[in-house]
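And now, chain A:
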Amino acid sequence: MKPRYLVPIIYILFLLLPIYWLIAMSFKTTNEILGGFSLFPQNFTLDNYRTIFTESVWYWGYFNSILYVSLNTVISLIAALPAAYAFSRYSFIGDKHLFFWLLTNRMAPAAVFALPFFQLYSSVGLFDTHLAVALAHCLFNIPLAVWILEGFMSSVPKELDETAYVDGYSFHRFFITVFIPSIKAGVGVAAFFCFMFSWVELLLAKTLTAVDAKPIAATMTRTASSAGYELGLLAAAGVLTIIPGAIVIYFVRNYIAKGFALGRV
Partner candidate 1 sequence: MARITLDNLRHSYSANPVSTDDYALKEIDLDWTDGGAYALLGPSGCGKSTLLNIISGLLNPTSGRVLFDGKDVTALPPDRRNIAQVFQFPVIYDTMTVYDNLAFPLRNRGVDHGQIDSRVHEIATMLELTDSLSTRASHLTPDNKQKISMGRGLVRDDVNAIMFDEPLTVIDPELKWKLRSKLKELHQSIASTMIYVTHDQTEALTFADQVVVMQEGEIVQIGTPIELFERPLHTFVGHFIGSPGMNILPAELVGGAIRFLGHAVELEGPVKNNQGSLEIGIRPEYVRIGTTGIPSVIRKVADIGRRTVIEANVNDIIVNAITEDVPPEQGEEVYLEFKPSQTRLYADSWIATEVGA
Partner candidate 2 sequence: MKTVNQHGWLFVLPVLLLVAFNALVPLMTVVNYSVQETFGNNQFFWVGLRWFEEILQSERFHAALGRQMLFTVTILIIEIPLGVAIALAMPRRGFWVPVCLVLMSLPLLIPWNVVGAMWNIFTLPDIGLLGYTLNNVLGIDYNMTQDPLAAWITVIVMDVWHWTSLVVLLSYAGLISIPEAYYQAAKIDGASNWSVFRHIQLPKMKRVLTIAVLLRFMDSFNIYTEPFVLTGGGPGNSTTLLSIDLVKVALGQFDLGPAAAMSLIYFAITLAVSWLFYTLMTRDDR
């Protein structure tokens, strides 16, 4: 083994320590946690997980999160695909300004928008729905998706489009059956990033929901503050929020680095 490999190894250990601690905590009883320090759970318990899987507030939070995140990923991609195609293939009046304006929306502090968002979505009657969160997250996910997809599309030679037209494809058929499959990796990478940013965002998700669409992460915050300090329960819920991300990342592991390299980021 080359000595330089120590650098990533130490870094990964550093990353895993807090995660280990969270996992360890989730298997401890409240008494053990408050009773003092122990590196491994002494009285191994699954009670914390049992609570989460049996109380509807908890498991619904989980479903809610997955629902709006998936919804957001789908909406972002469907909207971003044609837009990215236009940016990569056509030049039209104001295209550059538009692209930059899209990107600026990533710069808007979510905290700035929290209150107006609440008012906006209340006034259109979407407050406390999954759709509200999914739409709100489009604010930062669509610009990102357009950006990534545009890079991938630009690396597909224009001749592909022309050949397809010569072969008599209509635009829709070409776009869906030829073009999108040829940038599969890009769609995968974009979907991954949409999923990721929607999954981890909480401020807007919390602002726009009350009961019916409340995300798991928000349920956690409430538990932490209201039900005293149920650290074990909190830790178990935290562990469960890591799992979907870990699954998604496992599927796209070979695309992540390559995706950035291919996409003209």
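Criterion applied: all candidates are chains of the complex that A comes from, given by their letters.
Note that in this section contacts are C-beta pairs under 8 Å (C-beta built on N, C-alpha and C of every residue); 3 or more make two chains touch, one makes a residue touch a chain; residues count from 1.
Fair warning: this is a prediction, and the values are worked out from it, not measured in the lab.
K.L.:
Here chain A stands alone, and the other chains of its complex are listed as 1 or 2; which of them touches it?
P.N.:
2
K.L.:
Which chain A residues qualify as touching candidate 2 in the complex?
P.N.:
4-8, 11-12, 14-22, 25, 33-34, 36-37, 39, 75, 78-80, 82-83, 85-93, 95, 98, 102, 104-117, 119-120, 135-136, 138-139, 142-143, 146, 196, 199-203, 215-218, 220-221, 224, 231, 234-235, 237-238, 241-242, 244-246, 248-250, 253-254, 256-261, 265
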